[in-house]
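Note that one protein chain of the assembly has been removed; the remaining protein chains are unaltered in position.
First chain written, first letter: the chains are A and B, and each begins at residue 1.
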């Protein structure tokens, strides 16, 4: 009895060990090639906004192809967690949908010496709806605000018909769909409503949806499925995921603008850079109420955070070349292909250049 | 339990004495259940056809008609008690079928959506350098095996030893405290366990320590109370007669526990452990915080971020690229893989309990 138990235990252990040994050989696509093309090697850990995840995936794929000895990780734990980890020195670089402010800004400067914060990812937010036979509606900011504030409740109401005289609007109740999770998309959309239609949108700006009683769904995918699932629904979501849903052309000044990468990237050009934040902090007060022609004002701008000095000079070098790649024309195009973002303009890239060069420079 | 179906008394042949009422009632023929079921199905089919409904109402009305039919018939032939029994049998069977429907639907959904990418590349490739199409979850599969394996290695000895203490040794204040706090532990939201592990590792190993072992610690916090609770239940069920017989032979207590009590309870314990693993293997939030995410393979749980299947699946679903489909396919296949891993674990647990159990149970 004693011996048989021992033998059985041994058999089980052997089987388990065998499984581990069989498993312990690398993935087929990961060659341990030590080609020294770039001279860069090491691991970077980043964390932050989940909005950047798809773009970061494309960036690190291309970057680690150019530099085979570099591994870049990005945990999409959210902007709040990303800022906290960056400030605590727990990550090498960070991503955030909202620029650093107050205590966090102070903490980041303390950690970094010179703080570098640049917009890396600009994504248009589409207002999409589901109505049979209608592909596009022209809506003024006031109308959009009233719809999402549940003041306009029917699709065939006066205000919607006024800007869309030719559309065959049904007598259907409007179901507004919002994000149930706190998100940068919500914050940017609400920010847009309160600055472009302050009278129709009395709520405070935050990442939480302020109006209760509507349909709420988790994440971009959730919002999209919820809009698809019901007739007469309308919601806001990352333009890259809007697909073939009907979309809203937004009133800007006298004209109506549909979302497009160019129109979205233009917002950064007409917006003011926040002053007094730091030499290399490029945080923007987005001009949501712009009347500039051809500008699509509902955008999400996500920032990358990095330091002027790192404990390890090699880390600084890695972060700098990674950020150089992110902002390069090639990097921005890769993000546009993989995540549907709007590439930043050449003019802005030039302005950001000194900031990128400052990364790791003082270590 | 097949013996229960035959009536314990002789039937028809008994003559009622003095022409009074029979002491024995008749029984329904053997084909009664199937016949009634068929009749119910035909009738339900007719009704549903006339009213123009779908499959679900058909199944429901078949069940209801069958229950009414068989118990009515039985009440007429066999009397009230048997009728109630037959109605209850119908209820139990239909409850089972009713519960099976959503569960089967879940499995079918996962399999049909997951099979698209269930190919060699998925199991041999990681996501390093992959954009859009292709790529695989090799790194995530290894990460899941490593983190859950470590969590199991930590939780099962601690949990089982605690359960032994509670059942065999514990009486008094300490054991009451442990019972109480194990209950408290079952209520820890998973994300809190992740935050705890993250904070603990930041404190001990410096800020930003995110690795597979931290994830395993977070999972252990969730797993230990489940192991304790289920093992405790199973150890309690072991009959005292067995212990007393062993003590009477002069066996020391630890040997009684190791050689008599544990083998008797091993089947139940391994079921409990499997359930506990199953509970944590699909956790997303704590692993994301404590273990992180990466596209590359990492075998070392003590250094660097590690991908896991659940996190991989969740983020392929939650933040897909453009186009969306390759990401969603990977998400579903990862979910299917997770299910298969649990299935294998389950088989292993079953064979272990078969190997060690003293006699086959029911």
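Note that a residue touches a chain if its C-beta (ideal position, glycine included) is under 8 Å from a C-beta of that chain, and two chains touch if they have at least 3 such contacts.
Everything that follows uses one rule, which is that contacts and distances are computed from a predicted model.
Peer 1: Quick one: the chain not pictured, UniProt calls it what, "Adenylyl-sulfate kinase", "Na(+)/H(+) antiporter subunit B", "Nucleoside ABC transporter membrane protein" or "Phosphate transport system permease protein"?
Peer 2: Missing chain, per its UniProt entry: "Phosphate transport system permease protein".
Peer 1: Just one of B:147, B:162 or B:209 touches the chain that is missing; which is it?
Peer 2: B:162
Peer 1: Which is it among B:39, B:64, B:192 or B:242 that touches the chain not included here?
Peer 2: Reading the full complex, the residue touching the unseen chain is B:192.
Peer 1: Please identify which residue in A:41, A:88, A:163 or A:208 touches the non-displayed chain.
Peer 2: Touches the omitted chain: A:208.
Peer 1: Pick out the residues on subunit B that sit against the missing chain.
Peer 2: Against the left-out chain, subunit B lists 1-4, 8-9, 81-82, 84-85, 88-89, 91-93, 95-96, 98-99, 102-103, 105-107, 109-110, 157-159, 161-162, 164-171, 174-175, 177-193, 195-196, 199-200, 221, 224, 228-230, 233-234, 236-237, 240, 243-244, 247, 252-255, 257, 268, 271, 274-275, 277-279, 281-285, 310, 313-314, 317, 335, 338-339, 342-343, 345-346, 350, 361-362.
Peer 1: For the chain that got dropped from the picture, name the residues of subunit A it touches.
Peer 2: 49-50, 77-81, 83-84, 97, 103-104, 175, 178, 180-184, 206-209, 211-218, 222, 225-226, 229-233
To be clear about the criterion, only the chains that are shown with their structure count from here on.
Peer 1: Can you compute the centre-to-centre distance for subunit A and subunit B, using the mean CA position of each chain? Integer Å is fine.
Peer 2: Whole-Å distance between the two chain centres: 38.
Peer 1: Tell me, which parts of subunit A touch subunit B in their complex?
Peer 2: The touching residues are 5, 8, 12, 23-24, 26-30, 43, 45, 47, 50-51, 53-54, 57-58, 60-62, 64-65, 71, 73-77, 81, 85, 88-91, 219-221, 240-241, 243, 334, 337-340.
Peer 1: Of all residues in subunit B, which touch subunit A in the complex?
Peer 2: Touch residues, subunit B against subunit A: 121, 124-132, 135-136, 138-139, 142, 145, 202, 207-208, 210, 288-289, 292-297, 299, 304-305, 315, 317-322, 324, 352, 355-356.
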